[in-house]
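Of the protein chains in this complex, all but one are displayed in their positions.
In this document, chain identifiers A, B, C, D and E correspond to the written order of the chains, with residue numbering beginning at 1 in each.
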Amino acid sequence: MGFKNSIIWMYFSSPRNFYPLAGKLIPWFAGLAAIFAIVGLYISFFVAPPVLSDQKEYYVIIFIHVAAAWMSMFIYVVMSVYAFIGLVWNIKMSEMMATALAPTGAMFTFLALWTGALWGRPSWGTYWVWDARLTSELILLFLYIGFMSLQSAIDDPRRAARASGLLAIVGVINIPIIYFSVRWWNTLHQGFSVTPTQTKQLVDPAIFWGMIIVALACWMYTIAVVLARVRTEILERERQTSWVQGLVGGQK
Amino acid sequence: MLEVRELECVRGDHRLFKGLNFTLQAGELLHLRGTNGAGKTSLLRTLCGLMLPADGDVLWRGESIRSLRDEYNRALTYLGHLNGIKGELSAIENLQISSSLSGINLSEERILRALDDMGLAGREDLPTKVLSQGQKRRVALARLLLSETTFWILDEPFTALDVHAVEYLKRLIADHLTADGMVILTTHQYVKIDAGIIKEVDLSA
Amino acid sequence: MLEVRELECVRGDHRLFKGLNFTLQAGELLHLRGTNGAGKTSLLRTLCGLMLPADGDVLWRGESIRSLRDEYNRALTYLGHLNGIKGELSAIENLQISSSLSGINLSEERILRALDDMGLAGREDLPTKVLSQGQKRRVALARLLLSETTFWILDEPFTALDVHAVEYLKRLIADHLTADGMVILTTHQYVKIDAGIIKEVDLSA
Amino acid sequence: MSEGSLLFAWRSMLVRDVMLAMRRKADVLTTLFFFLIVVSLFPLGVGPELETLRQIAPGVIWVAALLAAMLSLGRLFSDDYDDGTLEQMLLLPHSLSMMVLSKVFAHWLLSGLPLVVFSPLLGMQLGLNGDAIILLMITLALGTPALSLIGAVGAGLTLGVRGGGVLVSLLVLPLYIPILIFGAGAVESAASGLGADAHLSILGAFFIGALVVTPLSTAAALRISLD
Amino acid sequence: MSEGSLLFAWRSMLVRDVMLAMRRKADVLTTLFFFLIVVSLFPLGVGPELETLRQIAPGVIWVAALLAAMLSLGRLFSDDYDDGTLEQMLLLPHSLSMMVLSKVFAHWLLSGLPLVVFSPLLGMQLGLNGDAIILLMITLALGTPALSLIGAVGAGLTLGVRGGGVLVSLLVLPLYIPILIFGAGAVESAASGLGADAHLSILGAFFIGALVVTPLSTAAALRISLD
Partner (left out) sequence: MKARHKRLMFIVVGLGGLSVAAALVFNAFQSNMVFFFSPSDVQASQAPANHDFRLGGLVEEGSMKREDDGLTVHFVVTDRAQTIPVIFTGILPDLFGEGQGVVAQGRLNDDGVFIAHEVLAKHDESYMPPEVQDAMERAKQATSASLVSSESK
């Protein structure tokens, strides 16, 4: 089974084979994203308890904020794993995946910061404080930006992918810091509401499921967008190969 | 000793060469030919392990150079388009440092003799940045005199040299081949070396 | 046209040459010879007005080039050891800019033709920094094709060029001489040009 | 005819430098980014009390602008020097000072102007009031060109000197300091509700003086550096 | 034998870099000079009230140290890259990480150590008390090597990239910020009479972590940049 798996893995690690597969998968993930988004939004606006005593209505922002924050970290980890594979085993497809993930990761990071700041104003009384959680999340945004600028600053695509991949790997140290900062330091930002084991029931089940489903929607969205982006990336980087030229020529 | 297997090199959109195979044994010289932009420099850098090939491999004594870096480097001297000398340091200092970096401790006389042989007597103590183009190249070439490596990779070693220096360098290469060394070089000038076995690879084809 | 009078050039402790006199007329080529470090580059830079001579003067149409800078520069093209092209720009952009800087507005076809003549077809749009050594030199030389100057000063124009390019450049120089141009060049390679009047100055002496 | 071709060459030089910078979008963004970063670092180092921040804001922003201008000086001539395009520039049939002016103008467009444009944002971040922010923009608009012009002389003199990038700061700082003092001073007096005419006049004088004097000096410096 | 020659090469690299810097005395002095200048500019920009100055002193000094370190990064590998000595370094028969470490150590000796030595002067100038000054030296002594080490990765990654000098700041800043926060934080707590053990531990952890991780990453970055 491992053998068969590795054959499949090798087969799709070739851009030529991955390109059509990605094309086929995109609509499915886009569809899933839409369904989850609708369900998630329905839960968040209609099922979740409408008014919490102290958080008022604007706590609804939780659904976007938490999902975006989770995705921002998750995408970074995935990106650096791809970068690592690309760097060590010299697999082009993996490099391209890392490249394609970065803009979406940056977007979610920005979203997490933005929604957090907006939420902070009414609830904490300030948009921003330099506590460990907020600062490390900001650093994450800088890492994404650095990744993308380094890549765009280097002409040779392979060199660009390898250099920025290395940066991604070095920066991964930041992720546990973001995640555990609320436990390690006294932060203004609250601690974990949702723990992987859910031993302490801190969140109303409706809110909990709302967050999970919105996060799933974001996840599916990410996959769809990244696959689309990686397809253009493939065309860009493989443009001298005969199969891409055939493809492009055929479309004309 | 050196074996090149199915080497492929791609730069940007251009595939420079593909399926390149050759071997090189002790006492052999490989003259790499090709028009401007054929990929000679790229090939030499790949042979040094500075560039990753798009495909294929370079083997040294039967093992891939990527897994063998230190040992391979110990056998290798590369002279590229760039001289690799520091403009602020004198010729003596440059050579002293470059040899001690490869782990060899040379006496000053030894270095002075090498510089003298390269026709740099009287300029040993100037910072190399004021030297003329050809003199700088000579300083870089003096490394060949001082190294104990067996495999030389020379990218257009004759540029900027005047006729005496070219003659001297040709003798040096011939001696190296006679002493069972190996050389790969490129040059657009017509150069005839009377020693060892001379192979040719043409990349323009 | 060009007259060099009692020129002396000193660099650091070394007097490179002294009491140098020669003249150059339309249709003449001066081949400057000399060993490495003889002072060829220094002389050429002095002739351009980039370096101040220690003594003596350079006259253009009877007037010192220092008092005549703009007019002299309008007649002059200098190609030094450095190519003077921007690595970030493509060959086309480089040439477009260098000609518009000297006040000439060229059509893109004209430039493409020149690049094609220099054997750069297919590489016109790459940033020049990825080009090979010889290709970069060719871009720099393409300026000669596009300029309308009469006086060319070429410092080792043949380095890094392959045989075709050398042939082409020789023809170009010959044509320029036939059209009453003036050329001063240095080269360590053996190069024969069949046109105009060929003078020689040897600085090693 | 000759004037026409001078203008044409002047514009080409400008276009060239802007184009070179645009080739790497990072290039334009980074000076700006540096400016933003330096200013944003302060709350990190100094602590986030808005009162303190507001007090030091004009100084911090001006120091950051000065540093950003200084940093970008390194690249003003050195790229051209290394690849030989500078010696070609010296051999153009036009006044070298005008060519220098064109390069400096490009430099300001790419490094000074973005600072002017983004300074209000930083001013707000550090809690400056409306008047002070307007003054901040005006002083930067007058001051940054002067910084570029003066910096060019230093950049020209230190060409080809190892470590020149930092050496240049040593040379230009004495002339930068007055600009800093009057620039920050103007904003401060505006922040505390006073007029800043005097400061502005001095900044203007600096700018015009630099415009007249420095192109010639820079041209001379370049000729010396290439000898 | 092989270890001996590695050590010998390591030392030669160090000697070489120090010698190169000494050839231009300006080179050593200028980073230091920059540091001194930035700190001294603040009283000019901010105004001379000692109370304000004392309050912002740790932050200002640390920001200046960070900028000075960042500035000098540009020259860490680029000279060697341009003249081809870097590619020769990659072809040495020794572990590239060790060579990198040697270069970074030289870089710190020439740019970080002077800051540590001269920081007390600046601390006094800005009115810090004795404890705070000692903490300032300790934090700088722990922090500047970490800055050099981390900066080396950025410098390696941006080699040969136009505008790299400023791009590098974008890359290393995210990792510099925590050092700044803890460095300045330590001095601040010392200035207000609190212990700074925790800050120091974190700085130490940063230093040691960087010492372990960055030489390898820098070596990888250099190999990528020369590809």
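Keep this in mind: a contact is a pair of C-beta atoms (placed from the backbone, for glycine too) under 8 Å apart; a residue touches a chain by one contact, two chains touch by 3 or more.
Just so it is clear, the model here is predicted, and its values are computed rather than measured.
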Q. Of A:126, A:152, A:232 or A:245, which residue touches the hidden chain?
A. A:126
Q) Which residue among A:85, A:207 or A:220 touches the omitted chain? A) A:207
(Q) So one chain is hidden, and I want to know which residue out of A:11, A:28, A:192 or A:243 touches that hidden chain in the complete assembly. (A) A:192
**Q.** Absent chain, residues of subunit E that touch it
**A.** 2, 95, 189, 191-195, 197-199, 201-202, 204-206, 208-209, 211-213
Q.
Even though one chain is hidden, which residues of subunit A still touch it in the full complex?
A. 49, 52-56, 59, 62, 122-126, 129, 131-132, 182-188, 190-193, 201-204, 207
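Keep in mind that, in the parts below, only the chains that are shown with their structure count from here on.
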Q. Just how many steps, at minimum, does a route from subunit C to subunit D need if it may pass only between touching chains?
A. 1
Q.
Between A-E and A-D, which chain pair is linked by the larger number of C-beta contacts?
A. A-E
Q | subunit B-subunit E separation of Cα centroids, rounded to whole Å | A | 36
(Q) Suppose each chain is reduced to the average of its Cα coordinates; what separation in Å results between subunit D and subunit E? (A) 26
Q. Considering subunit B alone, which of its residues make contact with at least two other chains?
A. 11-12, 52, 81, 88
**Q.** Residues within subunit A bordering two or more other chains
**A.** 130, 135, 149, 153, 155-156
Q | In the complex, subunit E residues that touch subunit A | A | 153, 157-158, 161-164, 167, 170-171, 173-175, 177-178, 181, 209, 213-214, 217, 220-221, 224-225, 227
Q) Which positions of subunit A touch subunit D when the two form their complex? A) 129-130, 135, 149, 152-153
Q: State the interface residues of subunit D toward subunit C in the complex, per the touch definition above.
A: 5-6, 8-9, 12-13, 15-16, 19-20, 23-24, 83-85, 87-95, 226-227
